[in-house]
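Note that this complex is displayed minus one protein chain, with the remaining chains in position.
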Amino acid sequence: MTLILAALSALAVSALAAALLSRQRGMSLAVSAGGCVAAALLGIPAAAGQLLGAPAARIRWTTPLGAAGALALDPLAAWFLITVLFVSALCALYGRRSLLASGRAISGQAAFFPLIVLAIAVVVLAADALTFLMAWELMTVLSFLLVTHEHERAEVRSAGLLYLVLTHAGTSCLLALFAVLATSSGTLLFAGMRAPAQPAVLFALAAVGFGVKAGAWPFHVWLPAAHPVAPSHVSAFLSGIVIKTGIYGLLRASLLLGPLPTRCGLVLLGLGVASALLGVLSALAQHELKRLLAYHSIENIGIILMGTGVGLAALSLHRPAVAALGFAGALLHVTNHALFKSLLFLAAGAVGKACGTLQLDRLGGLLRKMPHTALLFALGAAAISGLPPLNGFVSELLVYLSLFGALRLTPLAQAGAVVSLAALACVGGLAAACFAKATGAVFLGTARTPVDAHEAPREMLLPMAVLGAACVAIGLAGPLLVRALELPVAQLAGVPLSSAAPQDTLKFVAALGAAFIASAAALWFARRRLLLARAPAASPTWGCGYALPAPSMQYTAASFAQPLVAVFRTVLFPERHALLPVGTFPTALALEEHGRDPIDRFLLAPAVRAGALGFAFVRRATPSRVQWYVLAVFVALVVLLLWGIP
Amino acid sequence: MLATLLLLPALAAAGSWPLKSDRARVQLFRAVAAAHLLIVLAMWNLPPGQLFDGSLALDAPGLLILTLSSLLFAGVAVYLGGYLARAEQRPLRIFVAALLALLFAVSLVCCCQHMGLFWVAIETSTLAAAPLLFFHHSGRALEATWKYLIVGSVGIALALLGTVFLAVAATNSAGETTLWLSDLRAGHALAKPWLHASFVLLLIGYGTKMGLAPMHAWKPDAYGEAPPPVAGLLAGAVTSVAFLGVLRATSICVRAGESAYASSLLVLLGLVSMGVAAVFIVGQSDYRRLLAYSSVEHMGILVFGLGFGIAGAQGALLHVLSNALTKGALFLVAGNLLQLYGTSAMSSVEGVLRRAPVSGALLVIGLFAALGLPPFGLFISEFTILRASLAGGAPAWPAALYLGFLAVTFLGMCAAVLPMAQGASPESGPAREPLSTIVPPAVFAAAVLVLGVWVPQPIAKAIAAAARQLGMS
Amino acid sequence: MTAGLDLALVIALVLCVASLGTSRIGAAIRYFSLQAAAIALVPLLIETRSGGIGVHAWILFGATVVLKVFGVPYLLNRSVREAAVRSEMEPLIGFGTSLALGGGLVALSFALAQKLPLPQKPPSDLLIPVAFSLLMIGLLLIVSRSKAVTQVVGYLVMENGIFLFGLLLIDVMPYLIELGVLLDLFVAVFVMGIVIFHINREFDHIDSHQLDSLKD
Partner (left out) sequence: MRTALHILLFLALPPLLQGIINRVKSAFAGRRGPPVLQLYFDLWKLLRKSAVYSTTTTWVFRLGPPAGLAALLMAALLLPLGGGLPAPVAFAGDVVLFAYLLGAARFATVLAALDTGSSFEGMGASREVTFSALAEPALFLSIAALALARGSISWTFVLTGQMQIWHIFGPALAMLIGALVLVALAENSRIPFDDPNTHLELTMVHEVMVLDHSGPDLAMILYGASLKLFLLGAIVVRLAFPFEASIPGHVALFLAGMVVFAIVVGVIESTFARLRMNHVPQILIAAGVFAALAVAVILIRVSA
């Protein structure tokens, strides 16, 4: 715990120092990044020790108002803490360089970043409701401040507002949840909390409250708006880390609520399926890289929720081994997604900085200009598509294993598992399609508009490289993962992961993964040998006989995704603006399709509009003469007197 | 000591009248406010004693709210220097005298241990505030003052009636009665119908002064037209002392074994206030009126919390402190904005963070504090109240409505204030912000922060002692 | 002397209803003044029932007469004179309707009084109903009239009702409080008078119709 506290204080001190130094941009950013790195160096070993079985550590205090508070490091917390500290340190390092290069005032950014890391670390470590909620809301506020860095742009402001308001609505549910828990068990400490009679209702509160933060469908509307407008290292951090706190909260709440009915797990599974499918489908319809990545966060949260849902359902049906696999998949995917999604956002940020745009149909051919960024982006793309031998595959495999295990539960769970299997398979295919589209449109082919792009500086590439290396390492780690996940899973499922015996699977997956790399390399070198003697010729791409191919004639990202979008148009409701050909010699033609979110378009926006109109009507109808004011007092008096006096 | 505390502003009010220069008047006010604050702070350590057989004495809630008011006055006194220097020049004779009279009245309210005297003190504060509202002498200020006076007077008249009813309720078989708080709370047999009627009247009466809906209508008009520092005093100090009235009435009711009755009314009025405020906050176009409605909302939270026993009262008392400081800070910032942009229409205010970085930051901080976000004190108090509202198997709908209204208000406030703070500024460089106009709101905000992170021990003790008055003896 | 007490109360009630029906501001002020006089007598009449009239009652009588019967009407008349407005134009609620409403409120007051049994028998059975009536009709005056001065009259009528209630406690209420109440009332009217003066200057007449520019 000492190390953990040292890490927390490193964050706090660096935030303070960064704030005090805010006049010197360089110093301030360096201090901020330094704090995050120091926290990672101090905190990760401590948390890792916890994963390997060090005794649980906690500190407690009592506030003057009599509320008990505590911080505790248990395996579940340790797992998240490692992810948080690792990714945040890399994002901070990247952010230092990219903010320096941006040339605009950094305002609070340097101070806010260590602070939000601190808040998230406390969220994870909190062992009482009040500390948890405070850190939770602090995290919301700070992420809002980080997102609205470039608040001169109207879209940034509206996205920030949407984020703040929706996540706060979620927090209201959490306030209710913890207030009920605290009153029914008479303590704010997690250790003493017992769920009252209907845990399902409380679980619903938790699902909504944490679901909003996690960006689960249908509470996701804020996510694709807010993540793209933030500075890239912040987007990376939000997508990689902040939304995962929703998952952490859900897991923690399930521990607090004790045995839950099976339907809770199945509802979560359903939310997961919906999030995963709709997330990836919406991503396909996107034309902007960071928005596309943001929708993929929804997809991956869906996968995590599927694992969690199976875990909870299996737990309630007394199949701890299946539950262990589900939770293991969820936990590992939390970390994996944190790694590759932040890698992708950081790479996208480098592209945005180099080209000034992230519109897929304006980019292209960047691989030649930004080879390292391209390599890392492609690596991240393969990882997020769940392709072996990278880390995304391993966690998806664990989720698959748990779903297969769930095929032997009750009929309802079986049905859920079948649907989820089909959905997860489809999601895998669609994600690969979408990332083929993104990688292809940005890095491959030739530039669609002329840009003078340069490779990102080394200080930005290095954090990305570390993330990429971590993706590969986890993909090849094999049974080591079982060791790492053993205790967190035991905490959630009641039995350690090894009781579900995934060691063999992971061992073979790692071995085959290594063999895959080796054989691909062998084939590559074999071909080189063959071609050594006969030097290959160079020519333009075969244009199928057309003599004057131009870069603008390349297949665009939009057309690439069109067949899939067309298949799923009943789910996506794309908005279409068409200027169709008229007459014999049509002149202007145009076709635009926007994948505007159906939840936003048909539910949220109309509701907000209706509310605003209704309120405005009441406001206008309210008289402003003093006579009416007095009448209101008079009426209140008579009503209360008549009501109050028997 | 108590006598000094009360005489100081009263004499200063009289003494400021013949002074030659307005400058000297403001200096006098500053000195008195500072001395007042010092005396009040000293009272935390030295028992202040009592006056007139104990008609005037300080108990825990009185001391809390007195300290709060004194702090607000001191802050506004510092602020006024910078504000008036840039404001429209007007003679300050009446203004300063009224300010000092208000300070006197507010201090008096906090010390009253007799419900009749309490009423007199509150009425005095109402009257003392009227010239402050009318400071700008414009047609709009006139209208606001008139509305304030009429609605406030009707309300306060009802409170007087409530006080009379209380005395009737306390009449014993020997024909003797009392309005001493200690007697009323001692478990005297109180006549139930009269007590009920009295509670309704006191709640409506002091509720009007607090600005509970539906008696709140004067509030946006008054706060919207008063000079912002005055609005800050009204929203911070005057509403808090009015709340003290509701607190006293509730404690009497609870001790008489009528806590269920009192709770139902308090919760009802609290929720109505929060609901009405939410409706009027969403889409509001004037930031000073917005703050007024936010004040209505927080007054609703206060009485809502009061409806839930000791725990709720503890939350409400903490809320009174945090809310008053937050409102003080926000109105002072609003004053800066008004002077900078010359209008209180939100549509004309944009990019404050760029144009006046400190005021902008304070605006955002104040907003977050007012919305009950951590690490500010209102988060703790709102959560405490929420917990209290769910305790003991109480029905969940009040808590659900409470959370719902809070969420709608959150939406409205954010949508209104954030676009003011953020965005590009039309002017090139940041404007000059004199220290005296930013230090007081910053101090208030810092105090709210402290209340959210670690409530100082003496304050926590005082809150606990005050909340115990809301329990059965 | 119960008859005398009842008579005073009935006179107060009638004057109060009458002020609902008049369109002339001067008349309304006069009615108030007379009503205050009737009410000023009430403490004396109560005391006479129980024997001698105490110093307390005399002081109350004196203060009421000075402040309410003469002081307040003087202030109001001055405002009216300066505003040069004589009659209540365009009331929000017509005179006939207000009278009818007033009747209803008197009935309501009698009903409410039934619900509030006094611990001890009051000096007169009419005391509480009349007090309630004055309170309600005062409020009705404020709500239904559009001239600022008439609203002040309404407020004063209401205050008179509260004063009557206060007389229930004539033996036990400390002087200090009662004097404070009276003084506050006087200052309130004084301040209102000043505001009316300004309204007059700003809007040329004291029509509070004008005062509705502040809204959302």
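So that you can tell them apart, the chains are marked A, B and C in the order they are listed, and the count of residues begins at 1 in each.
As a working rule, a residue touches a chain if its C-beta (ideal position, glycine included) is under 8 Å from a C-beta of that chain, and two chains touch if they have at least 3 such contacts.
This one's a predicted model, so the numbers in the text were calculated from it and none came from an experiment.
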Shown chains in contact with the undisplayed one are A
The listed residue (A:G34, A:G95 or A:P388) that touches the chain absent from the view is A:P388
Which of A:L138, A:L401 or A:V451 touches the missing chain? It is A:L401
Of A:G49, A:P549 or A:P574, the residue touching the omitted chain is A:P549
Of A:Q24, A:T62, A:T449 or A:S519, the residue that touches the missing chain is A:S519
Residue positions on subunit A contacting the omitted chain are 364-365, 367-368, 378, 382, 385-388, 393, 396-397, 400-401, 404, 407, 411, 414, 417-418, 421-426, 428-430, 432-433, 435-437, 439-441, 443-446, 501-502, 504-505, 507-509, 511-512, 515-517, 519-524, 526-527, 530-531, 534-544, 549, 551, 553-555, 559-564, 566-567
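Note that in this section only the chains that are shown with their structure count from here on.
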More Cb-Cb contact pairs, comparing B-C against A-C, go to B-C
When centres are defined as mean Cα positions, the distance from subunit A to subunit B in whole Å is 43
Subunit B and subunit C have mean C-alpha positions lying a whole-number Å distance apart equal to 30
Distance between the CA centroids of subunit A and subunit C (whole Å) is 68
For subunit B, residue numbers touching 2 or more other chains are 146-147, 150, 154, 193, 197, 221, 280
Each of the following residues of subunit A touches two or more other chains, namely 619, 622, 624, 626, 628, 630, 633, 641, 645-646
In the complex, subunit C touches subunit B at residues 115-120, 135, 139, 142, 148, 151, 155, 158-159, 161-162, 165-166, 168-169, 171-174, 176-177, 180-181, 184, 187-188, 191-192, 195, 198-199, 202-203, 208, 210-214, 216
Counting only contacts in the complex, subunit B reaches subunit C at residues 114, 116-117, 119-120, 123-124, 126-127, 130-131, 134, 137, 139-140, 142-147, 149-150, 153-154, 157, 160-161, 164-165, 167-168, 171-173, 175-179, 191, 193-194, 197, 220-221, 224-225, 280, 284-286, 289
Interface with subunit A, subunit C side, in the complex: residues 92, 112, 115-116, 139, 142-146, 151, 208-209, 211-216
